[in-house]
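As structure tokens, the structure follows; a few thoughts come after it.
Certain chains of the assembly are absent from this excerpt, and the rest are unmoved.
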Amino acid sequence: MHIMEGFLPSPWWEIWFAVSIPFILIGLYQMNRLVKENRETLPLLAVAGAFVFVLSSLKLPSVTGSCSHPTGTGLGAILFGPFIASVLGLIVLIYQALFLAHGGLTTLGANVFSMGIAGPVVAYLIYKAGTKAGINTYVTVFLAAALADLFTYVVTSVQLALAFPGEAGFFTAFQAFAAIFAVTQVPLAIVEGAVIALVFKYIVQL
Amino acid sequence: MHRLLEDFAQENGLRDVNPSLKILLGLGSILLCVSSPGPATPLLIAASLSAVTIGLARIPLRCYARLLMVPASFAVMSIAVILFLTGGGAVLVEIPLPGFALTVTTGGANLSLLLAARVLGGMCSLFFISLTTPMTDIFTVMQRLRFPTVFIDLAMLTYRFIFVLIDEAGQIYRSQRMRLGYGTFAESIRSFGMLAGALFLRTWESGEDLMRAMDARCYDGRFGLPDEAPPVSPASALGVVLYLACVAGVSWTTATITLC
Amino acid sequence: MGTILEIQDARYRYPHGPEALKGVSIRIRQGSKVALVGPNGAGKSTLFQLFNGMIRPDSGSVLFAGTPIEYTAKALRELRRSVGLVFQNPDIQIIAPTVYQDVAFGPVNLGLARDAVDRAVRSALSAVGLAGYERRPPHHLSGGEKKRVAIAGILAMEPDVLVFDEPTSSLDPASSEEIMDLLDELSTGGRTIIISTHDVELAYRWADHVILMEQGMVLARGSPEEVFSDHSLLRAARLKPPWILDLYHELVARSIVEGRAPPKSVLEFTDRIEQHVHGHAPRRGEAEAMGTVYICNADTVSGDELRLLFEEGHVDHIGAMGSRAKEFANRELILLDFTYGVIDKCILKSLIGENSLIITSGGMIEHVHRRISEYSAESGRDLAAVTVPEAGALRPAGRIADCD
């Protein structure tokens, strides 16, 4: 779920940039080192980014809205670590804003935090925990993907509620945003979880 | 497969205007929108930049209208929340519901209007950038602005592969439709999973191919040079600065105007 | 036979793109072998997508079996089952992780029961000669095998019309010939086969009807001989004439051969030139014995019966036509001399007094007999074609020994 251009007022869009930029900077630093050590990293990162973009630009079946991409970057987080994944997330979000009109430029900071950092970290943690606990791999993958999606939307609701607490205060606002977006986001998360589990099954079969 | 905004940008009427100038105009407008205290400024920006995009950049009106619908569902839902949540001022409408009542106050109405205007103005500014300035030109600007090289290189490679993969995804999708994929909801999920899986495989192969291609072409950690950007014409530069100044002026003078 | 597919004055413009079809009308007879020929970008692929309703014409209409296509989800599903489209690049068409799952994709979507799916998959795989490949992952197959899997995936839906976009593109010559053999085999079952190609040689040899396209329009339609003899048309379509026609027309222009019907193969061409040079249909003296072409049915013959034939020294060359026959030869460890262009090669061997055996199956047996007797009639040379093993079939073969 992308926050669109113009929606976040000052100082919130600046604040979310301030929160995300350290991750991006660490990611860039790590990436620089990685690319110097092993030149094959750059093409791999590039195709991974392109894959995430293309997947997110395809409409998921029977659900309005597109496949969001925390699971894509989640995969990036498993492969390259969360910081580099946040750089991938940033690039994908820029292309989504410019090519598809999903999201915006002043809201990049907030969107990078929810989709490029928070979501992937959750996916990463659940995947690790599930594998350690010996839960069925497909179930783990389903949970990681679906919950990362849900968490992303929770974070977005928090971001909106912080910016627009209204009279009733942050918690009521959060409940309101979370409730109304649940209509689209909960089915989306389930579908995405199922799809990603299928993809995983597909890849395992090879 | 829908067409990307980028495809319009490649052949728009303002293709040969200096990209830095176009980005300055777009970003400046966005900043004016989000910092505008009243709805008049964003609406003015929306109207003027739409006119420029349709009139000068010659983007078909129908496509432009359809683009404006992209953010509509998000905007409607979130603005609805804000409309009912935000208080202050007189009560305009009250919808009684079991247990509680939804109220719309002037404060809520004003904030909602302001947000709707900002979103419209912001999106029109964003569309102005993405419909008039191809990504290839934006790379040039990034290079000028000394963005980290590794970031630009990665963005460029990603850009190239987006189009390779999008083409393949479209073909795979068509071939699935041909074999009656996406018939029912369950089938859709299954078909989509296969598509994503097949695409993942192709992605992986593309990555390996790309490594070989770069090696075969003497890759030594350097990427392409920035293209020469078209020169900034003094008249258009003056125009952009004047426009932004005027809008800022309007923003300052209309700050107190509200809906009710 | 009637018209199965018809397109009436169809126009189509891609969204925001150029006009890809500028008023195209064509008519495809049931059971025919049609080649759509033109350079890249002529509109061939766009036309193909009209055939099974992947795109809808801006104006004009598309008729299947005499009825205009309805663009409802249900009608389109039915249509796509009946008109199967095989893409140029099998990598795009093959999506599942195993061959079995990929071929099953269509039948499963058709809602067939599990065992019906299984039957459909096995029979499609056997038709393309890939029985036993079920569990292989497609990306480890060769180019020709991938193409076969893609074809099987369509065949499994049992379509009436098979449409192939550039069936031989990026295949090597042997794989190409095998795919074209397969197309011939599929066509003998009464199916309508349409291919698009920019390979005029292929279209000239294979098709019985050619449609020449360029820039979204039909430039010409007719028999391959007619269409490809018009150089100015071909030039307009940025194509070269088939070499055999090119040389033929040069020779006609210099009155070295007669301007009757153009030849279709090296064999025919040689005969025509010899006829002109020697003033008569080339006929070897009676003393010069001709070889026999034995034909056997891969579905009914046993390996031992054939080995008997070889041991008795009746057979000098062995060829197999069609995928079932090749599978059979493989299984029985029979070394094949010819795997493509089999009939012509065996005729050439007969002419120099050598015997050959063609292993094939089903309707192709008749096809071989017909082809050989046609050649006999045309050339005035009496070629023997014998189906084995049949009562007494091996006896007359002995006559070579007698004549020598």
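Here the chain labels run A, B and C in written order, and each chain numbers its own residues starting at 1.
Convention: a residue touches a chain if its C-beta (ideal position, glycine included) is under 8 Å from a C-beta of that chain, and two chains touch if they have at least 3 such contacts.
Just so you know, these numbers come straight off a predicted model, no measurement behind them.
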{"item": "Copies present in the complete complex, per labelled chain", "value": "A x1, B x1, C x2"}
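The working rule: only the chains that are shown with their structure count from here on.
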{"item": "Graph class of chain-chain contacts, one of line, ring, star, complete, other", "value": "complete"}
{"item": "Chain pair with the most C-beta contacts", "value": "A-B"}
{"item": "Chain C residues counted as touching two or more neighbouring chains", "value": "97, 139"}
{"item": "Touching two or more other chains - residue numbers and ranges from chain B", "value": "194-195, 197-198, 201"}
{"item": "Partner chain C, residues of chain B touching it in the complex", "value": "3, 7-8, 60, 63, 168, 171-172, 174-181, 183, 187, 194-195, 197-198, 201-202"}
{"item": "Interface residues, chain A side, partner chain C - complex", "value": "202, 205-206"}
{"item": "Complex interface listing, chain C residues touching chain B", "value": "15-16, 49, 52, 54, 73, 77, 80-81, 84-85, 87, 89, 91-93, 95-97, 105-106, 109-110, 139, 153-154, 157"}
